[in-house]
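My questions all concern the structure below.
The complex is shown incomplete by one protein chain, all other protein chains being positioned as in the whole.
So that you can tell them apart, the chains are marked A, B and C in the order they are listed, and the count of residues begins at 1 in each.
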Amino acid sequence: MKLTYSKKPLREVFGETLVELGGLHSRLLVLDADLNTSSRTILFKERFPDRFIQCGIAEANLFGIAAGLAAQGYVTFPSTFAAFAARKALDQVYVNIAYPCLDVKIAGSYCGMTATECGPSHNCAEDLAVMRALPHVKVLDPGDNRELRSMMHVMMATPGPVYFRVSKVNAPELFPDGHEFAFGRGHLLRQGRDIALIGTGFMTAVALGAAELLDREGISAAVAHMPSLKPIDEDLLGRLARDTGALVTIENHRIYGGLGGAVAEVTAREYPVHVDAMGLGDTVFEAAPLQDLLRHYQLTPRALAARARALVERKRKGVAAGSRRRVARTVITATTAALPRTP
Amino acid sequence: MKLTYSKKPLREVFGETLVELGGLHSRLLVLDADLNTSSRTILFKERFPDRFIQCGIAEANLFGIAAGLAAQGYVTFPSTFAAFAARKALDQVYVNIAYPCLDVKIAGSYCGMTATECGPSHNCAEDLAVMRALPHVKVLDPGDNRELRSMMHVMMATPGPVYFRVSKVNAPELFPDGHEFAFGRGHLLRQGRDIALIGTGFMTAVALGAAELLDREGISAAVAHMPSLKPIDEDLLGRLARDTGALVTIENHRIYGGLGGAVAEVTAREYPVHVDAMGLGDTVFEAAPLQDLLRHYQLTPRALAARARALVERKRKGVAAGSRRRVARTVITATTAALPRTP
Amino acid sequence: MKNPTPDQIRALDDRAFAIRRLCLEFITNAGWGHVGGSFSEAELLACLYGGIMNVEPKQADDPRRDRFILSKAHASPALYAALALRGFFPVERLQTYCRLDGLDGHTQRGQCPGIEYSGGSLGTGLSYANGVALGFRLGDNFASRVYCLIGDGECNEGQIWEAAMSAAHYRLDNLIAIVDANKVMAKGKVSELMAVAPLADKFAAFGWTPIEVDGHDVREICAAFHRAKFLEMDGRPVVVIAHTVKGRGVPEAEFNYHWHTHAPSPPQAEAFLRALNQTYGRNETFSRPLSAPSDGGLEAVVTADLGWGMIPSVDAAYSVGHTPGGSVGNSL
Partner (left out) sequence: MKNPTPDQIRALDDRAFAIRRLCLEFITNAGWGHVGGSFSEAELLACLYGGIMNVEPKQADDPRRDRFILSKAHASPALYAALALRGFFPVERLQTYCRLDGLDGHTQRGQCPGIEYSGGSLGTGLSYANGVALGFRLGDNFASRVYCLIGDGECNEGQIWEAAMSAAHYRLDNLIAIVDANKVMAKGKVSELMAVAPLADKFAAFGWTPIEVDGHDVREICAAFHRAKFLEMDGRPVVVIAHTVKGRGVPEAEFNYHWHTHAPSPPQAEAFLRALNQTYGRNETFSRPLSAPSDGGLEAVVTADLGWGMIPSVDAAYSVGHTPGGSVGNSL
């Protein structure tokens, strides 16, 4: 199954869909913190200058203003890098938006490792965990352009706060025209018996690639895509757990509390099976182009296939239920972690 | 097993231990953001006024200053409410402390629901998930006074960032004199065959109470205490999973990505068993005294015993491995969640 | 109310007194709350809800009403009292303060009529007020104003200056900030812990028009708000810097950070009311008996379930005095 990669990055679709929604909903406002050409909210600004509010480099203020506007009946889309939504302004996102449950749709661009050359200060490999832990906030990571567009239409029709990821990645086309996003719904993209690979965001493409590699060696891997991290599709996870008995998750995020964590929470509660989580370990994504990061941090089809193969073998040998042997984890130690205490 | 509750709240031990460590280490500094009588850093201030730095009501600045001082070879203890460490200043904690791996020990007081009457703005039921998702940061929630004291001695001897929880709760005495905390080590407080109850922080007392109730009806419940959330004691978790086949976690935190999440991540990877997570659902802790909150959000021995009993029954009926029936979850819908979009 | 009549002045002072008395009563009965910052803002709230702001309990949802954002939301007691006195909800409801399903220790939007803002994290309100003011403008609502009350210690928070900057940038002259400059923050004097002076210069440099007043003189307060309206076509937002006394009215509590957050015991509350009566030349009493609650905390909950020891029931707990384990309830 060869995928076609869109020539249009996800962020472009984000900007275009804002324009589209802006035409449909006069109470939609877009707020920016000096990043509009990066996030592509510039498209909205050009089309609806009066409904675009520039807040400058002041993310706390950005979300506070967005909340105050939402309290006046507007639907606001404050946008900044994921790092500044999930870290810099987290208190404002919590106190002003999540807690009073206001109608604010937060786009976190440059999510995960997609700040690439910006390096550790901008890469944000914790936004999913952070946002999942907040009350009332729906957490989403779209897998392709159509899904992002549909997602934005759906959130516009649903009151309450949403956090969704955007990036500059050219995503593969996972879905046909007319694809409809729904909160809490995942998608089985490929059937399989031996193991299920579960991705979110554009990482689902890596899972599809890995399934292809596994297929060549006779391992039948299902692939599921989970654009909705909270709520998450518990039924689909249950089905995959029952049908395959072993899951591997892959995400553009640290492996604590993100997709892997969400899946483990559900399967552990409902249908305990092995879940091996791939993503970043207890470290930061260094500065480099995306292709180098994916390879360096072993988030490739080949690496995923290897992890899946190991788990399938474990399962076949029947050790799955009792082994104390560990599956190797991608925990890359940061170079900075060992800095001495000298001034 | 009747527990003795300390007359001295955990925060008092925090303040006293700072004084103790201050006497031993001349390069230890304490920083405050206008909360010193609440956090009890006032004790350090009175004893070592020159090594106490008041930063005012400016938490971003607090952590930035703490980092700059740590870069000069000091070991800094910036302290504020958990909400303001894990939310308000999260970016500074990440960029200035976690990422460069500086020697900063962050005390988050008023953690979880222990801001009580302060209500949702101050209660912080996401700090464990948030801090676990950051790189390089060790995450701790002490269960009693001796453990907190030992923990602070151990972190003082270990370079690198730590986040630890403090509260004004009078904790039960879990451990005898001479108890030693170690990163990544949990404690089996009570043996049991049918199920294991796992607590962190002062919630372990609730687990002990529940085990007692279960014992009265002939269910043998192990109780483990996990003061170290990251790193977590994977061996102990594996043993409990193998020996009992079913775990219930209880925490002073939302059920996404905290103790329940950490346990599920480990068991799903290593030794899949049922893990039922108790804590707060997708909502906020309202303002009320602690005893009322514990009861209202069903974080009591009786509630835990009920959940454990249900899981044990499920296990006995042999449905554990295949059932699609759901264990009821404590998901309390916020009153505010349904606020309309009117101005 | 440019120049309130003597009758109006008396009514405003009465209102401020009633705010203080009610606060004392329900803070004591809750065993929790912020006396100092509630007393320093009493006259400000009396004026705002006693004639300055265009609000009407019967039309609490009127989109053209004025909005009040209490950024220093820990001082919610005075706001709750002011709203109850203005008829937004029954005075009885004040007794639910800090109880489950009751009024929040800070403020919670929509929890009761008149509360516009979920607050408690200092520094956040002025940004929100910016959003409200921008919303008025976008909605062609030129009638409404948004008033935002912040603390002087709160001015340590950088977000206040972000919001000050954007309000000036967007010429939000429908936004009026008020600083309750009571000279004390949570644990000491503002000037000692983290000085914010000179506040007027700071706001001026951020593009605002500062007006300084005696925040306990209702005449000066009314004049300042009148001047604020007069100035507003200027395009510069106005900040009223109200010089106040933290804990004002009770000599023991005045400028005393111990009373920033601390609930008086019933006898202390009686003494405080006597002091208030003396300060303001009155002779009022509480409208109900006072009783400090206790929180048995973790121990009570665990022990009750196990049937060990004497544990007061949840409801009874509110009137039993401190249990041994209960150092939890009455001080931040």
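The rule we apply is simple: a contact is a pair of C-beta atoms (placed from the backbone, for glycine too) under 8 Å apart; a residue touches a chain by one contact, two chains touch by 3 or more.
Bear in mind the structure is a predicted one, so any value in this text is a computation, not a measurement.
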Neighbours of the unshown chain, displayed set only, are A, B, C
The one residue from A:F44, A:F202 or A:Y256 touching the chain left out of view is A:F202
Sole touch to the unshown chain from A:L21, A:A58, A:A71 or A:V223: residue A:A58
Only one of C:V91, C:A195, C:L231 or C:A275 touches the unshown chain, namely C:A195
Logged for chain B, residues touching the omitted partner chain are 29, 50-51, 53, 55-56, 58, 60-61, 63-74, 91-92, 95-96, 99-100
Listed in rising order, the chain A residues that touch the chain left out are 2-3, 5, 7, 9, 32, 34-38, 42, 54-58, 60-61, 83-84, 87-88, 116-122, 168-172, 202, 205-206, 208-209, 212-213, 286-296, 300-302, 335-336, 339, 342-343
Absent-chain interface residues of chain C come out as 123, 156-162, 165-166, 168-169, 194-196, 198, 201-202, 204-207
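Everything below uses one rule, namely that only the chains that are shown with their structure count from here on.
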So the chain most remote from chain A by C-alpha centre is C
Most central chain, judged by mean Cα position vs. mean of all protein Cα atoms, is B
Chain B to chain C, mean C-alpha position gap in Å, rounds to 32
Chain B residues touching 2+ other chains are 83-84, 87-88, 120-121, 336, 339, 342-343
Residues of chain C that touch at least two other chains are 108-110, 118-121, 123, 135, 139, 158
